[in-house]
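Only one protein chain is missing; all other protein chains are in place.
Labels run A, B and C following the written order; every chain starts at residue 1.
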Amino acid sequence: MSEMRKTPLLDDLEKGPWPSFVTEMKKAAAKSEMSNDLLGALEQCYKDKKTHWKHGGIVGVRGYGGGVIGRYSDIPEQFPGVAHFHTVRVNQPSAWFYKTDSLREICGIWDKYGSGLTNFHGSTGDMILLGTKTENLETIFAELSSRGWDLGGSGSALRTPSCCVGPARCEWSNIDTLDITYSLTEEFQDEMHRPAFPYKYKFKVSGCAVDCVAAIARADCAIIGTWKGDIKIDQAEVQRYAKNGMDINAEIVNMCPTKCITYNGKELKIENEDCSRCMHCITKMTKALRPGGERGATILIGSHAPFVKGAQLSQVIVPFMKMEPPYTEIKELTRKIWEWWDEYGKNRERIGELIERKGMRDFLEYIGVDPHPAMIKEPRRDPFYFWTTDELK
Amino acid sequence: MSEMRKTPLLDDLEKGPWPSFVTEMKKAAAKSEMSNDLLGALEQCYKDKKTHWKHGGIVGVRGYGGGVIGRYSDIPEQFPGVAHFHTVRVNQPSAWFYKTDSLREICGIWDKYGSGLTNFHGSTGDMILLGTKTENLETIFAELSSRGWDLGGSGSALRTPSCCVGPARCEWSNIDTLDITYSLTEEFQDEMHRPAFPYKYKFKVSGCAVDCVAAIARADCAIIGTWKGDIKIDQAEVQRYAKNGMDINAEIVNMCPTKCITYNGKELKIENEDCSRCMHCITKMTKALRPGGERGATILIGSHAPFVKGAQLSQVIVPFMKMEPPYTEIKELTRKIWEWWDEYGKNRERIGELIERKGMRDFLEYIGVDPHPAMIKEPRRDPFYFWTTDELK
Amino acid sequence: MSTPQRKTDIGPPHYKQFLPPVIQKNYGQWKYHEELSAGVMVHVSESGDEIYTVRVASPRLISTDFIREISDIADKYCDGYLRFTSRHNVEFLLSDKSKLEPLQKELKDKGFAIGGIGNRVSNLVHTQGWVHCHSAATDASGLVKVLMDEFYDYFTSKELPSRVRLAVACCTNMCGAVHCSDIALVGVHRKPPIPDHERIPNQCEIPSTIGSCPTGAISPDPAKKSLKINDEKCMYCGNCYSVCPALPIADPDNDGVAIVVGGKVGSLRNGPKFSKLVYPWLPNNPPRWPEVVNAVKGILEVYAKNARKHERVGEWVERIGWEKFFKLTGIPFTFQHIDDFTFARETWRTSAAFKW
Partner (left out) sequence: MSTPQRKTDIGPPHYKQFLPPVIQKNYGQWKYHEELSAGVMVHVSESGDEIYTVRVASPRLISTDFIREISDIADKYCDGYLRFTSRHNVEFLLSDKSKLEPLQKELKDKGFAIGGIGNRVSNLVHTQGWVHCHSAATDASGLVKVLMDEFYDYFTSKELPSRVRLAVACCTNMCGAVHCSDIALVGVHRKPPIPDHERIPNQCEIPSTIGSCPTGAISPDPAKKSLKINDEKCMYCGNCYSVCPALPIADPDNDGVAIVVGGKVGSLRNGPKFSKLVYPWLPNNPPRWPEVVNAVKGILEVYAKNARKHERVGEWVERIGWEKFFKLTGIPFTFQHIDDFTFARETWRTSAAFKW
């Protein structure tokens, strides 16, 4: 093992109270030549104020088109340990629950065949094993998969679905986020491992409109739990909040976006017909308020980062869908969506961009969904719309 | 004079309490062959459910490129009186004030050389003399102009400016809307009468943000009066409103968009620093509240109807401009704006569309205006912007 | 009789000569006003002077006889001064309070509709329609008449939560205020134009016609020296017809009227707003367009019943949400309501919160 790289700039990032990634890198570097060179390469970036990585080539494991991000240094002579330095995306378990024995197994594999550095987790949700050489990939895959782990998505494919903690530890979940995520992941293994889409496609599942996995902003398909029914009110608990110092008018009544709550100092009332189920009041008075009635999810489609015409948030496509195993409805809807995307989508065109380009009508008619006012914030402004011949005289 | 046209469909529109345009047409028809044929032609449209007018050719008066809208019937054999039926746009006086003797003079001319039908007024603001033959145009112009009237705008030219009643009969006007309108109209006679712009350009002047001439929606340049200073409060009058039954909290405090008003049942207070000068409170409590401090105008640019990419509202370009005769600043700004439009505008491209196409920076730099937060509702979302070389290293 | 000497570029007469003396004296000095009735208000000056305004409806399309009639009245009561408003009403201006009653009496006797001030339906901003425009997909004057017959009481007496500004435009050029009105009608087509290949080469400039199409539906047809229209892409806006007369688009059975609501122009409270589509198409059924009148009436009544004081139509709808608006009015929600034009993306619901 060669000497530890000198990293005067990075060393500064070991100071300060927040846990240091540099310290982590050094721990790994103590055991791994790759990580030691990664430290050196990163120090070089800090010096030069630019990245020293090249575009990744296509690397991966047999039979899979994704799951590994290829990466090469642009100064391999200086840092041979990271001449190749590919990351392996491992599909995390639903809601990122682990048992320590499995974690240790993975650590063992990764110390042996990789850099010993990881991301827990990548921002799509995968467990990321950060950096190894091309020749180790097959072995790593065999070690992982034989122990029950599989790779996540990359490239123009379904990306690893993820979800909030949901029913496992949250009182507000309207759907079984963990089970839905697992079931979708299992259903679409082929779409995840063999990229055949125009571009990436992401699922994220949140148990309620609080959206603790940012589904609405970061998933082509956001499944967000909701309900149809009245909010149940425990007036005694309302009083307790008041007594404990909550200014119910300021914090709840006035902040309700639909102004459907009234409070007379004694009783809290909700005009449920006007409630938009935004979750504000429920989250701030969790002991007093609970959703009631039928449970299900709102399906929203289309969010993605800024390219090409600007970021999109996902938009409501199905206002309410029951969510019960085996989740046939969402699976069938998804296949329809992909069919349409496959038919019309251009290379590197996200589903949200295609819907915008082709128009909602085309999309909705193909997937067999009727127009509904929940799909819009407001109707169109300009009287420029299409008619089909059967609508005309 | 031939027989009155039969108009069974239109006759129905003489029923009902609202004053009837059909009755007006009949009055004119009783004296004018043109109007009689117009009645008949309109009845035909009602029967056929479509227009019977053809595109206008270029007609007008010597030396002018606009002010007359050419119009021809597509069934001239049936309605020879309206075979040509051109309208003359006469520039109205500021804020549509008239003396009856001048009105009668115009009626005399129009009965003699035209249809005897008019629009008081067109939606740009002109007095519209509705329908005459090509051969009468020069005479009509001579008759009008010798009496002090001139034509308004049409085509790719400056259109007739118009303004609200302002200081003439409104307590809220921050600027002399009538004088500004008159002065701009006089200044830009050439631009109005000899179309040389890429497309039309409209001025509308409102004394305050209430905008009683819809300047912000219907003028390429909206001049809207405003102030810099505190709202003056007459607390005694506030009490009188309360006593007369106004629910000050519901109607004023809660409707203030910036929530900068408080009222404790006795005293009304305004946090002027937070006031956006929207005019709501002032208009609803006119006896109690008045603008205070320096007066001037906000200049907004760019509104137009839906073509091509959708309607635009005008946007703030100059947050505050003093407005004193001879209004040099707005005139110079306007010439700069036109210069830029002339340089870059495409045929049939409104100024608002060009600003969008070329970007605000280009526009503002050319006209010499610095960026200001008042120009935006919110900053851009995407980190996609330009730098000039002198901003870089 | 010889024609007089023409003058050019003189501009309009100076406004000052048309201002009543009380205005000249108190110009810019007005202190407050009071609404005395649906059609009468008084403005009081810092000097204590008063000016009374009596407002009456006009059909806008008026004969010289009408102008002479109001002029005679203005001579009798107002020293010959009068004005028109930005919504085409006539205003009689008096400083002599004692003439107020006789003036109103004479106006009523002569059949004038006094009103339109305050939180009411005022006259409509509107356009030429079949009376004068080649582009009209409906008539404007007729629609104004039938609407105001229906809403007459809202002009002359009945109050609403706030002003309700109606407008009509006879085609999507929208000469007027349709794009920013509380409730407005606009004439629409529903079939693509049919190119007249004989006239196109002579009457139309090919590049500017192609450029006029918002959806890029027009392409050159070099063989015919003409144009082709891609029917799939055409949304019947008629802009190409504005540029090229040989692209007729009118179709009596399929033309009709769309209704948009919720626009405004004043910056008060939550600012200027565009109107939004609520009825994509109602038939052209002249002379009284019953479907259109009923539809507008339906909207106005739901608004009148549900809105808060000072709340404009658009503010009310935004408070309750569009999903609730469709529920309350019972207007069917269709594909046409979902935007697919320039800013479509901005109008979609990108939130999990909405009302059932």
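Simple rule for what comes next: a residue touches a chain if its C-beta (ideal position, glycine included) is under 8 Å from a C-beta of that chain, and two chains touch if they have at least 3 such contacts.
The structure displayed is predicted, hence computed values, not measured ones.
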**Message:** Can you list the shown chains that the omitted chain is in contact with?
**Reply:** A, B, C
**Request:** Would you mind spotting which of B:L38, B:L300, B:I330 or B:I367 touches the chain that isn't drawn?
**Result:** B:L300
**Request:** Touching the absent chain in the whole complex: find that residue among A:K6, A:K269 or A:R348.
**Result:** A:R348
**Request:** Could you tell me which of A:N119, A:T134 or A:N272 touches the chain that is not displayed?
**Result:** A:N119
**Asked** Can you name the residues of chain B that touch the chain not displayed here?
**Response** 209, 211, 216, 222, 224, 226, 228, 257-259, 273-279, 298, 300, 303, 312-316, 319, 356, 359-361, 364-365, 371-387, 392-393
**Fill in**
Touch rule applied to chain A and the missing chain gives residues 9-10, 12-13, 15-25, 27-28, 35, 38, 42, 45-46, 48-56, 63-64, 69, 71, 85, 87, 91-104, 106-107, 110-111, 116-121, 123, 130-131, 138-139, 141-143, 145-150, 162, 164-165, 167-171, 173, 176, 178-179, 181-182, 185-186, 189-190, 193, 209-218, 224, 250-251, 255-257, 278-280, 283-284, 286-287, 305-311, 313, 346-348
**Fill in**
Had the left-out chain been drawn, it would touch chain C at residues 267-268, 271-272, 343, 345-346, 350-353
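The criterion applied here is as follows: only the chains that are shown with their structure count from here on.
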**Item:** Taking each chain's C-alpha mean as its centre, the one farthest from chain B
**Value:** A
**Request:** Between chain A and chain B, tell me the centre distance in angstrom, where each centre is the average of that chain's C-alpha atoms.
**Result:** 51
**Message:** Just the number, please: Cα centre separation of chain A and chain C in whole Å.
**Reply:** 48
**Prompt:** Mind pulling the chain C residues that touch 2 or more other chains?
**Reply:** 172, 179, 214, 237, 253, 274, 341-343
**Request:** Scan chain B for residues touching two or more other chains and write them down.
**Result:** 306, 310-311
